[in-house]
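Partial view: only certain chains, each at its native spot in the assembly.
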Amino acid sequence: MLHTDSLIHYTLHLADNALILSQRNSEWCGHGPVLEQDIAITNISLDLLGQARNFYQYAAILIGGTASEDKLAYHRNENEFKNCLLAEQPKGDWAVTILRQFIFSAYQYLLYRQLAKSTDHQLAAIASKAVKEVTYHLRWSSEWVIRLGDGTAESHARMVNAIQDLWMFTGELFLPAPYETEIQNQGIITGVEKLQQEWITTIENTFSEATLALPTDTGWMQTGGKTGRHTEYLGRILAELQYMQRIYPNCEW
Amino acid sequence: MQIHDLEKVFLDKIEEEIKIEPRDWMPDAYRKNLVRQISQHAHSEIVGMLPEGNWISRAPSLKRKAILIAKVQDEAGHGLYLYSAAETLGTSREETINDLHSGKAKYSSIFNYPTTSWADMGAIGWLVDGAAIINQVMLCRTSYGPYARAMVRICREESFHQRQGFEILLVLSRGTAEQKAMCQDAINRWWWPSLMMFGPRDGESTHSDQSMKWKIKRMSNDELRQKFIDMIAEQVKVLGMTLPDPDLKWNESRQHYDFGEIDWNEFWNVVKGNGPCNKQRIEARKNAWDEGAWVREAAAAYANKKKLKTNNGLEAA
């Protein structure tokens, strides 16, 4: 039973990450800096939403009963959401959005690639489909990191600001939550801390091409999202996201 | 060739249903008329993203959210096709967009109405996209090649959107009492504005005659409007809902539906900029554009650097 509990939590963690970041990116839809990029970021939002749905559907199967993707997305409270804090931060300007996406895609790329080999065939299947999408997200976002870092003085400064804003949320990505450790012990996943070195290399390479520096003082990292302790932003995201389902429960749409 | 010879070649092509292409000679007025119409159409797609975008964050199921995001994204794509079509006539995208922001260029007034309930996503798909399609199907045969070809692609996606919109309403119409009321309320609010989408009555339309001669348009505003009404008046029965027009009834002799008087006062006011959301829409677009300026500049600067490096590389080699 504990086996399944941890697996459910982990699957929800993956789903929440994708859903919340999708929700943030979709705020750009109709408001992008140039039409082609409006389409691109919306596309990433759609891909992430698709990943979220696959994970929620799998979690619903594991939970059984009347669980469903919509029940899981729309009827859990803030402290039940297990997304990383990074996903819920405001979209900010284009530099913040780009940097967050780059950081996240680099992480998701390694994570999904590893997960595609999981002994849990369902997770493996979802991950191997998703890794193709994320490969594109990573390429797109790293190109933009380079373009902005090595663009104008203003765009460079904005990227530096974005790094200052977001860096403290990167530590959490590689800090396993209890449910992660649990299913790692069961051999279902390999463990997220093993990805950190390769991740930092990816970041470093792109930053270097973008003439951007890695923070030297890695400082204190913010954590808690994976276990339901969030920043003030998530509550407002959920108030909107869940609005209709909360007002009209048990309806078909 | 003399101008009047060129004009004859042009008119012969129109007559023989041969598409006019970007490099062909065309009368200035034809070009101007097309640029106006295509860019207005492009702007409608772009501004049209906003009222629907308003519900992305609140879509009531993940599936509906995905469908809605994809739909709004399609509209951005349509905007791209159409800006490209306008560019073939020698107008840059930047010029076109500036005309929108300055208020010189118009967009469909329908997008100046607010989306205040989820059912509006259905009503927009069914009624607004439905009205657009009636217009666009005709434009697939418009005389200017790039515009006609853009329209073919757009029409395909739009009819998909219309079906999705209808389906949103169908689910609501079979739902709880509250959902049914939401559905009817949305139809009530969107019906008349969607009839206005076909523009003023034939007698009062400034550009219509010339557009018909040049086969830019092939049916009059009133003809298209009637076609739309006849279609919707049947489809609404499937929903078990009503259209908010007491005068709407089948006319056996005309073989068309009769309908009540449109509030042309409202129509002209919304066109003039007094709609509920005109300011809000244009400001949202301007903000996006202005706040994106540094991004576009950075991209341009980086592209330049790249080019220089490549050139230097070539010289050094």
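Order as written gives the chain letters A and B; numbering starts at 1 within each chain.
Methods note: a residue touches a chain if its C-beta (ideal position, glycine included) is under 8 Å from a C-beta of that chain, and two chains touch if they have at least 3 such contacts.
The model shown is predicted, which means the values in this text are computed figures rather than measured ones.
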item	value
Total copies per chain kind in the whole complex, with one of each drawn here	A x2, B x2
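Please note the rule applied: only the chains that are shown with their structure count from here on.
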item	value
Chain centre separation in whole Å, for chain B relative to chain A (CA means)	35
Residues of chain A that touch chain B when the two form their complex	19, 23, 26-27, 29-39, 42-43, 45-46, 49-50, 52-53, 56, 69-70, 73-74, 93-94, 146-148, 150-152, 154-155, 158, 240-241, 243-245, 248, 251-253
Contacting residues of chain B [partner chain A, same complex]	46, 49-50, 53, 56-66, 69-70, 72-73, 76-77, 79-80, 83, 118, 168, 171, 174-176, 178-179, 284, 287-289, 291-299, 301-302, 305
